[in-house]
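What you see is the complex with one protein chain gone and the rest in place.
Up next is chain A:
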Amino acid sequence: MLLLLLGIIVLHVSVLVLLFVSTIVSQWLVGVGHTADLWQNCTTGSVFHCLTSSTNEWLQSVQAMMILSIIFSILSLFLFFCQLFTLTKGGRFYVTGIFQILAGLCVMSGAAIFTVRHTDWQQASADVSFGFAYILAWVAFPLALISGVIYVILRKRE
């Protein structure tokens, strides 16, 4: 039981870490000599120089989705600890699970919008590819979903 609890918390925290890293790190799009993320475009040549990214609506919605997913995931962790101590025996962690699933859906929609719409604010060129922060966002989506489902399935014991 304790092992299961530990595993769930580790899964949740790793989802949170993935979300934070993918939101902050400037590696969504990687080209030769420049990288871009949700917040700024940087040139990584001899001089490291960053400019704030455009104010495109779609880019802003991607930013909003990532921030929302972080908020929901943190809220879910908080609610999990609350429910751990207040829930009656045999109860399910519905609220926790719902928020975690919401976080997963937000990450998915953010990453999906980025995939489809990134050419709107970034000129498409041959050498540009998706960076690791983008991949981490996609990895965070199933993990968040799985942990959310586990919360819903889980019953409180002891």
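We adopt the following convention: contacts are C-beta pairs under 8 Å (C-beta built on N, C-alpha and C of every residue); 3 or more make two chains touch, one makes a residue touch a chain; residues count from 1.
We adopt the following convention: contacts and distances are computed from a predicted model.
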| item | value |
| --- | --- |
| Name of the absent chain as recorded in UniProt (options "Proteasome subunit beta type-6", "ubiquitinyl hydrolase 1", "Myelin protein P0" or "Adaptor AP-1 19 kDa protein") | "Myelin protein P0" |
| Omitted-chain contact residue, chosen from A:I9, A:V25, A:A64 or A:L154 | A:A64 |
| Residue ranges of chain A at the interface with the undisplayed chain | 52, 55-57, 60-61, 63-65, 67-68, 71, 102 |
